[in-house]
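With one protein chain withheld, the remaining protein chains of the complex are depicted in position.
Let's turn to subunit A:
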Amino acid sequence: MPWQLITRSLRRYPVRPPDSGIARRKSIWERIHLDPWLLGMLLVLMGGGLVVLYSASGQRIDTVIAQAIRFGIALSGMVIIAQFSPSTFLRWAPLAYGAGLAMLLAVEVVGDVGMGAKRWLEIPGVIRFQPSEMMKLAVPLMVAAYLNRCQLPPRLRDIVVCAVIIGVPVVLTAIQPDLGTSLLVASAAVIVVLLAGLSWKLIGLVAALGAAGLPVLWMNMHNYQRQRVLTFLDPDSDPLGSGWNIIQSTTAIGSGGLWGKGWLEGTQSQLEFLPERHTDFIIAVLGEEFGLVGMLLLLTLYIMIVGRGLWLASSSQDTFGRLFAGSIILTFFIYVFVNVGMVSGILPVVGVPLPLVSYGGTSSVTLLAGFGILMSIHAHRRLLPR
């Protein structure tokens, strides 16, 4: 099997102490396969997120507890995932991808309708989840696994294969319809290809094709999706309807000023002017109550996480690890950018939560699972000779 060949070839690298010639003793963190810096920053982020959530939920402690429990579960999942060797993920990639595709098809057939879209798969009383959420990891994983086998930079044939791998689940997700998630899935996978060294010519070509395809996309969009775009272009055209969200969120952020109105003092948030204040629009609560200072602190924390993640990715020893880790961390950044961008009114409203701050279980689990893989990739590296 090729996968075993690869892992075996990886194992062939001799383990040597880095400098002194004495066999280096693994630190406690290396032994539990976690990166203390990344873990620390994630914990700070989640802790801060809970503080904001308390305010954003209308000071409901039960919401905060529920979120903390989810964080706990997601963190456990992350720790467990980090214990697996990257080769495991490499091995399981086709299976995870195939299972995900099957479930996406199942959603089309027997899916639950929620908010006018079929997104959910439910085994009554047991579990209810969105297969598309899983694909956020499975698709880039599959692409990274595939490209790992190719000579890089990828040739046209490989790129076509990647396009098919990416295209099928993205289209299935888009027709649910869940344009936001499908775009996120696509971007996570495309990042893998970009990191693998997609030629600039092709990037330019795809960008041009994409621009040309916009009208086609527009034609195939649902009314509520078009409305979101129109509202983004001019929120005041329908201030009490679809423009309400963006007007209220920019008002909340803008009225926060430099220092904010103070925790639990944000009138936009506390008096319910801000819609979806504890989920997608939670950053407006932060902006209102903690001001620009709070926003910059949060962004700084995110950038530090991204920076650390990229560092871990680039210090990975194999292509698969690098590509997948890079994709995970850059997708994380895209979440942040899209969410803050939409809430502050420079991007159209798409249903993207603020990573690890917005209320909600699924996205936290996915994100922390990703970080678990990232840590696994980092912690399972072998020390290479210079």
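Convention: a contact is a pair of C-beta atoms (placed from the backbone, for glycine too) under 8 Å apart; a residue touches a chain by one contact, two chains touch by 3 or more; residues count from 1.
Here, contacts and distances are computed from a predicted model.
Trainee: The complex has one chain missing from view, so what does its UniProt entry call it, picking from "NADH-quinone oxidoreductase subunit K", "Tungstate transport system permease protein", "Peptidoglycan D,D-transpeptidase MrdA" or "Cytochrome C oxidase assembly protein"?
Mentor: The missing chain's protein name, per its UniProt entry, is "Peptidoglycan D,D-transpeptidase MrdA".
Trainee: So which bits of subunit A touch the chain we can't see?
Mentor: The missing chain touches subunit A at positions 1-2, 5, 149-153, 191, 194-197, 248, 250-258, 267-268, 271-273, 287-288, 291-292, 295-296, 299, 303, 306-307, 310, 313-314, 318-319, 322-323, 326, 330, 333, 337, 340-341, 344-346.
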